[in-house]
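A protein chain is absent from this complex, but the other protein chains hold their places.
Order as written gives the chain letters A, B and C; numbering starts at 1 within each chain.
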Amino acid sequence: MKLEGIYAPVPTPFESGGAGCIDFAAFRENMLKWAGSSLDGLVICGSNGELPFTSESERAFLTSAAKKILSELKSSKKVITGAFQQTTKDTVSCCASASRAGADAVLLLPPHYFKGQGERAAARFFMDVADASPIPVVLYNMPANTGVDMSAEAILDLAAHPNIIGVKDTSGNMTKFAYLASASDRPGLDFSVFCGSGNYFLPALSLGAAGGTLAVANLYPESCRKLLDAYRNGSTKEATLLQRRLLLASDAVTARFGIPGLKAAMDRAGLYGGPSRKPLLPLGKDEALKLEAMLEEADLDSFETWRL
Amino acid sequence: MKLEGIYAPVPTPFESGGAGCIDFAAFRENMLKWAGSSLDGLVICGSNGELPFTSESERAFLTSAAKKILSELKSSKKVITGAFQQTTKDTVSCCASASRAGADAVLLLPPHYFKGQGERAAARFFMDVADASPIPVVLYNMPANTGVDMSAEAILDLAAHPNIIGVKDTSGNMTKFAYLASASDRPGLDFSVFCGSGNYFLPALSLGAAGGTLAVANLYPESCRKLLDAYRNGSTKEATLLQRRLLLASDAVTARFGIPGLKAAMDRAGLYGGPSRKPLLPLGKDEALKLEAMLEEADLDSFETWRL
Amino acid sequence: MKLEGIYAPVPTPFESGGAGCIDFAAFRENMLKWAGSSLDGLVICGSNGELPFTSESERAFLTSAAKKILSELKSSKKVITGAFQQTTKDTVSCCASASRAGADAVLLLPPHYFKGQGERAAARFFMDVADASPIPVVLYNMPANTGVDMSAEAILDLAAHPNIIGVKDTSGNMTKFAYLASASDRPGLDFSVFCGSGNYFLPALSLGAAGGTLAVANLYPESCRKLLDAYRNGSTKEATLLQRRLLLASDAVTARFGIPGLKAAMDRAGLYGGPSRKPLLPLGKDEALKLEAMLEEADLDSFETWRL
Partner (left out) sequence: MKLEGIYAPVPTPFESGGAGCIDFAAFRENMLKWAGSSLDGLVICGSNGELPFTSESERAFLTSAAKKILSELKSSKKVITGAFQQTTKDTVSCCASASRAGADAVLLLPPHYFKGQGERAAARFFMDVADASPIPVVLYNMPANTGVDMSAEAILDLAAHPNIIGVKDTSGNMTKFAYLASASDRPGLDFSVFCGSGNYFLPALSLGAAGGTLAVANLYPESCRKLLDAYRNGSTKEATLLQRRLLLASDAVTARFGIPGLKAAMDRAGLYGGPSRKPLLPLGKDEALKLEAMLEEADLDSFETWRL
């Protein structure tokens, strides 16, 4: 499997009653819509899928459902499943069940609660899991959530492992990203570097990113695609203007308002957002108004004809 | 329940083979020894008990085993159980099972993977769980592990809840600790402030801490007791000298070498330490030598007659 | 010179008109009052003296004025002068002029604008200056202002230099402070460890601090003295209660409201505070009210009879 293009890290839909059960009907509805978009793939139970709030079996079930729908529609979109668990053993188990459920690859955070053993322990963890996983592993550097920022050196050491196929970097550090993306072109190295936020998708592309897993691509995959195409066609001015619009939408559904913001924006866009699992809280009124204003200003909805 | 005195956050013992199963016989052996010490209580499945690596049922089982042993020995030592889970619902469930297993209280981290909603979401989480928990709640501020540092204001707002009886603060911030400890003496407020590290137990006592939950108290409870008594008797010089010795042992089994260090030190002391669950790695040779040197320099073993 | 006891880092008084000239008459008035207190010494042009806003000649002039007043009054109080400049050469020059002005020692920050060469460059800087300075050097670790946090190891390496007599640590890190204070008692090592904030003066004393340089001691030296005496007499309860009251006053004139807060509190206390040099701004109205409330709650004024 080659990691390339635009992926949406899909939110996990929960029933509106507040009991926190997964709403599989809503998931199916969303999937049917996304299947009609130009997305290259979907991430199930990544951070935006409330990864730490989901169990191994929930992850497997959602993966299986997603693959089934894609298969019914003869879609070639890929599915990557968030498989991180706190222990190596549970993570290996989660890779196995994701594989059985049909995932094309797994996405793995580094261990992060106990930070004292640093990159030595993280490297051992990734090697152990990559050795054991039946499907390829994508590393996931997400310091804002984990408090751990993997170095370019550590990531590139792991890139040599035949079952580690890429990294999703959400550090926002362009120096690091540049070192990673440069190395990814080394002859013989099969390793993709993915941008983890729509806030800086174009800067990442300019450094040679193979693509991105972007929360904003749940809502605006065609806008992301236009940006990607504009950049690759050398229409740099157009790309700049698209990135600026994308920034507003992306920032609103990530750093500013988080998953509750993303879900509110999905409800607004005719997808199912619904509530998050607690302890996440719904948006307050002022937050909802600011979110709406940012999406209005981004003014990207007209590109997204697949939503209809 | 009134939180007071010296608690040991006991490590969770795993079988030596590496399969990661809990070694209940070893747990019993350790418990029998600790029961003979002057500890006021034990914390099961706190950070040092590899909290994030243990399941709800493991936590309940260990709690139940601990209570049974203490009851057999007619010991009045308290048992507090780490009950944090990533979702509010799972945390409430864990409080209930800890209660059924006999825990006197639960210890709760704030939510920390998604940080965007800050103290508002944390407050809601703690209120929801405290409302639902059959047993009292102790807040646990541990920024080195969680990346979240609760403010004194937020903690003191929660202190008013009748089912929240205290906080274990491991921030190391003495200004915060002083504000917390000052407030804990307000008439009508039943709230204890506990120090979370033996590195600064005496400084915390000097500000009015009700006690401490100290990793080093797994090994050196009588040393901690002597320090506490010296301070309370006004033997401040003796207390200073004891704190300096305790620092070496405490730092070695926390910030320097973490849980693998604590477990190695337990093996050295005639308790069962054993391996940690992966991704935690055993100490390297140099680390083991440095640990030994720090414990030798601390020279506290002679106070610990209960180990024999 | 042996660094011991309670020092006030005195603010530099500026004329009320806003032109930023030093008000030497006001300085003399303040000095005459402080001379009547139980302070062991004064720091001229430390952080609270707006160190980075003062020139070498201003520092020398204030030092000289302070020594003259103390000499007139046959006071044995010590004077330490802030001598840090951005370059090694200018710092050496400032040490020389402080010495000529009569300073008993100089206080020195580590280099901090260019951080890339870390503790190696800092060590070289301190060694060069200590070699050249005619009077002893006190190290000054102040990470909140400099962004550089010196390690205990680096500080203790420098402690061996015969012309480096102590450290003022304002990191608030009690583990570091404990390592420093422990080492300061090594036989043959003439090195004092001073606490840099009244927020945690008692915790620092409990670890063996030789004293403190405390912004709050400009206003409440007798309260600090009572705390010190209570602690040394083993009246630990009294010490705890005094520390809690001191915390409110200390926090108000440091972290909360900074030098403008300290100066406003001095005006309130019958000393000359006056304006700060810009870019520092005067307190806003709400800040002034909060400051007043904190000082009222601290309720320490009655101890300070020297102010009359």
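What we mean here is this: a residue touches a chain if its C-beta (ideal position, glycine included) is under 8 Å from a C-beta of that chain, and two chains touch if they have at least 3 such contacts.
This structure is a prediction, so every number in the text was calculated from the model and none was measured.
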Check your understanding: Looking at the whole complex, which visible chains does the left-out chain touch?
Key -> A, C
Review point. Out of A:Y179, A:F194 or A:Y272, which touches the unshown chain?
Key: A:Y179
Point to revise | Which residue of C:P52, C:P134 or C:G270 touches the chain not shown here | key: C:P52
Practice item. Could you tell me which of A:V10, A:A65 or A:L202 touches the chain that is not displayed? Key: A:L202
Check your understanding: List the chain C residues touching the unshown chain?
Key -> 20, 47, 51-53, 86-89, 111, 113-117, 120-122, 124-125, 128, 144-147, 255-260, 277-281
Exercise for review: Against the chain that's been left off, what residues of chain A make contact? List them.
Suggested key: 172-175, 178-179, 181-182, 197, 199-200, 202-208, 231-236, 239-240, 243-244, 247, 251, 255
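Quick note on the criterion: only the chains that are shown with their structure count from here on.
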Check your understanding: Using the average of all C-alpha atoms in each chain as its centre, how far is it in Å between chain A and chain C?
Key -> 51
Practice item. For chain A, jot down the residues that touch at least 2 other chains. Key: none
